[in-house]
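In this view, the complex is presented without one of its protein chains, the others remaining in place.
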Amino acid sequence: MIDLHHAIVLGVLLFAVGLYGALRTTNAVRILMCIELMLNAVNLNFVSFARLAAVSGTAQAAVPGQVFAIFVMTVAAAEVAVGLAIILQIVRQRGVVHIDRINLLKG
Amino acid sequence: MSFLDGLAALAPTIGFFVLAVIILVSAWMVSHARRITHAAFFMVLVFTGVAGVFVLLGADFLAGGQVLVYVGAIAVMFLFAIMVSDLKEISDAETRARGAGTGSAAAGGTGTRKVWFVLAGLVTVGFAGLVLAALARSGLPAGAVGAAAGPGTTAPIARELFTTFLVPFELASVVLLVAMVGAIVLVAREREEEVE
Partner (left out) sequence: MTLLEKTMAAAALPPALLENIWLVPALPLASWVVITFFNRRLGERAAHVGTAAVLGSLVLAVAAFVGLLRIGHPVSSGGHWLTLGPVELRMGFTVDSLGAVMLLVVSIVSAAVHVYSVGYMHGDRRYQRYFGTLSLFTSAMLALVLADNFLLLLISWEVMGLCSYLLIGHWFEQAWPRMASMKAFMTTRVGDVAMMIGIWLLFTQTGTFNIADITRSAAEGHLGPAVITIAAVLLFAGAVGKSAQFPLHVWLPDAMAGPTPVSALIHAATMVAAGVYLVARSYGIFMHSAEAMLTVAVIGGFTALFAATIATVMTDFKKVLAYSTVSQLGYMMLGLGVGGFVAGVFHLVTHAFFKALLFLTSGSVSHAVGTFEIHEMGGLARKMKVTFWTFLAGAAALAGIPPLAGFWSKDEILLAVFGSGYHVLFWMAVATAFLTAYYMTRLTCLVFLGRPRDRHRYEHAHESPLSMTGPLVVLGALAVVAGLPGSAWMGHWLGHFLDFGHTLPGLSAAGHDAAAHAAHGAAGHGAAALVMPIAIGSAVLGILVGYAVYGLRLVRRESLIRAFRPIYTLFKNKYYVDELYQVVFVRPSVRLAEMCGIFDNRVIDGLVNGVGAVTVETSAAAGEFDNIVIDGAVNGLADGTVAAGRQLRRAHTGQVQSYMVALYAGAAVSLLALLWFLL
């Protein structure tokens, strides 16, 4: 059977892989992708715990956790839209996607 | 017969582990694939895998949402962005130049990048390890959470979403609207200047 632990560990590992990816690459688009992975990991945890609540209680108990996951998705969509727009704009103006080159504001 | 029964009972577990492997390997490839387009496709694979896990965890509505939103919208948005601009060429060219050892602006030299990778890895492993340790110590209850066919979750979610969570729900739609307008403003500015 799938244990709660398995699902949680999968979530943590996915988060870690995403985090490592976001840290190691300098490509802004790729960083955005890795952040999406991390958000997915968070959703996985939400759903796992919701499931736990549902198994030990009523089916209704799973709902709040899943609703939270829905909100995370909404924010993720908004974030990607704005993030990509910003990156596109930077690329157009400066011809660079690597964030170590985007440092005009560095004092 | 009994073997098949056992197999059927095991199917979700096996499915979970297969999906887990797919998810983790694809996630790894998102940051390691050579070309940015490949990374985007691996990301789609992760999203789909997570949708599969959602099904196994009895969140069928969310699985559908996951496919629609992440695969259908977000991933496509990434691909469009990559293709519409010359992001692909720029990033690929830069990656190659980087690999050839011309060095980056801030990090300076490949040796430094190695140090950086180690640091990033250490922080990641340390963070994940500590989270797992904290979970273990906090006495997380062990419980089977495998799929047990039940009534769909769509109706209960809808009920909650439009009663208890009505205000956050409406706010979320405003957030989306703002994001949409913002993205359009950001991207469309250049064309406006061209017209002038």
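Each chain gets a letter, A and B, in the order it is written, and its residues are counted from 1.
By our rule, a residue touches a chain if its C-beta (ideal position, glycine included) is under 8 Å from a C-beta of that chain, and two chains touch if they have at least 3 such contacts.
Predicted, not measured: the structure shown is a model, and the values here were computed from it.
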Check each of B:Leu68, B:Val123 or B:Ala158 against the chain that is not shown and name the one that touches it.
B:Val123
Positions on subunit B where the hidden chain makes contact:
106-109, 111-112, 115-116, 119-120, 123-124, 126-127, 130-131, 133-134, 137-138
Since one chain has been left out of the picture, which residues of subunit A touch it in the full complex?
19, 22-23, 26, 31, 99-100, 103, 105-107
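Keep in mind that, in the parts below, only the chains that are shown with their structure count from here on.
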Geometric centre distance via CA averages, subunit B-subunit A, whole Å
5
Using the touch definition up top, name the residues of subunit A that touch subunit B in the complex.
1-10, 12-27, 29-30, 32-34, 36-37, 40, 43-44, 47-48, 50-52, 54-56, 59-60, 62-64, 66-67, 69-71, 73-82, 84-89, 91-92, 95-98, 100-101, 103
The subunit B residues in contact with subunit A across the complex are 12-13, 16, 20, 23-24, 27-28, 30-32, 36, 39-40, 43, 46-47, 50, 53-54, 56-59, 61-62, 65-66, 69-70, 73-74, 77-78, 81-82, 84-87, 90-91, 94-95, 104-107, 116-117, 120-121, 123-125, 127-128, 131-132, 135, 140-148, 150-151, 153, 156-157, 160-161, 164-165, 168, 172, 175-176, 178-180, 182-184, 186-187, 189-190
